[in-house]
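Removed from the display is one protein chain of the complex; every other protein chain stays in position.
Right, chain A next:
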Amino acid sequence: MDDFSALLGGFQVALSWHNVGFMIVGVLLGIVVGVLPGLGGPNGVAILLPLTFGMDPTSAIILLSSIYWGALFGGAITSILFNIPGEAWSVATTFDGYPMAQEGRAGEALTAAFTASFIGAISGVLLITFVAPLVAKFALRFGPAEFFAVFLLTFCSFIGMGKDNRIKILVSLCIGFLLAGVGMDTISGDLRMTFDVAELMRGFDFLVVVIGLFGVSEIFLTVEEGLAFKGKKAAIDLKVVLRTWAGLPRYWATLIRSSIVGMWMGVTPGGAIAASFMGYGLAKRFSKRGDNFGKGEIEGVLAPETAAHAAGTAALLPMLALGIPGSATAAVLLGGLMIWGLQPGPMLFVEQKDFVWGLIASMYLGNVAGLLIVLATVPLFAAIMRIPFAIVAPIILVVCAIGAYTVGNSIFDIWLMLLFGVVGYVFKKLGFPLAPMVLALVLGDRAEDAFRQALLGSGGSLNVFWANGLVTTLVVLSAILLFWGPLSDLIGWAKGRGKSSGGASPSAAR
């Protein structure tokens, strides 16, 4: 097998001393970037890009892609410890990760998150290694109608699976769509709902809203509960890693399902964010312990993390094979490739064999290095939970504020974050789920754009949504997922076994 020997050659390139050094530096930087909310993978990579112009392209991409791996790992840390998603794709990790930390199982949750990330990433790399050209072509079949159908599927898999009060889910979802509409509209080029306020032109940045809704509101709640902090008894030794690992094989089905969802969402540029929500939603539906989701179920950490990483990794595939960035970070790397004088596309695999296989080999090694580094830090991060909350809370608030500011270098965003903190607090008190609102905010405008682009092209005919096998399958699947929940409830009710299903479900509990 030709490719296999090429891969071995790649390992040789990636395993040279200086490249391993770059890998470790990259992963460490990436973790920092991922932990700080707002900085984010794309920015981290963009900031360091100019430093690499003098480097040999292979070393440069190893350094930059390692930052990417590090950021993917790091995003989980603050989500689990403080309910603050460091990256957009770690929102779903907070649903069960944070309750686990509150129960004193922070070490377990972190280990699960990192291991799941690793499994997701490795499945993504395997995909790239063995079926690159084949799968890459698949991404091209996605036009506006197909994109809309993917977003619809994400919404439906997440919402139809929920067991909360459905009216409250709908309300939360609609508020999210409304917020997503603020700012410039791609299709008409007009400003909407900005009321001539310059700051609103940018729309509501997802991260600012999420930091407020999740992180800040959580601090308000804890303060109200008299600064009681439940994580004090957290055991901190490396044995927790081994104990958690021993329990993981039981969740093989969730891990495989999430890997597939993630790989698929990464290749079709649906992205890691959608993948993490979809992975979580599906796990909740199909798990035997689905009712426990949101109360600190380890499967609820494994599912979104695996999916997000599989997607994040698979997103590099269309970039390398076709020159199509599957994610924002991939777009920055793409710009970098061109500056180093490499032209992504099908020819890259032929003309720059050393580079491509060096990069692929570094994906394996970078993830192994990343896993070892983050696992070693588990006791360190879990120990943070032992610090009295009265000391930690102000620090968290400052980190939140810095994160919100970094997103757009704007003071206005800090106020916005606090405002959403209050909104999140009220929502939690009233039992409205936050997740649908966040989901609508992050994917709502993209879904709207895709819907309108599809109709512009078809001259207004809705037939475009069942014009071919792919889009029809997606739409039908969405409908099934959407009505599965209500229908099974209805059947249960008809059989006289209908129990009240309101109240404690993952998102409502948040």
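In this section, contacts are C-beta pairs under 8 Å (C-beta built on N, C-alpha and C of every residue); 3 or more make two chains touch, one makes a residue touch a chain; residues count from 1.
Keep this in mind: contacts and distances are computed from a predicted model.
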Name of the absent chain as recorded in UniProt (options "Tripartite tricarboxylate transporter substrate binding protein", "SusC/RagA family TonB-linked outer membrane protein", "Methylmalonyl-CoA mutase" or "Superoxide dismutase, Ni"): "Tripartite tricarboxylate transporter substrate binding protein"
Touching residue (missing chain; options A:141, A:239 or A:289): A:141
Residue of A:103, A:291, A:449 or A:489 in touch with the missing chain, whole complex considered: A:449
Residues of chain A (touch criterion as defined above) contacting the omitted chain: 42-43, 46, 49-50, 53-54, 139-144, 183-191, 198, 201-203, 269, 322-325, 328, 331-332, 334-335, 338-339, 341, 343-347, 408-409, 449, 453, 456-459, 461
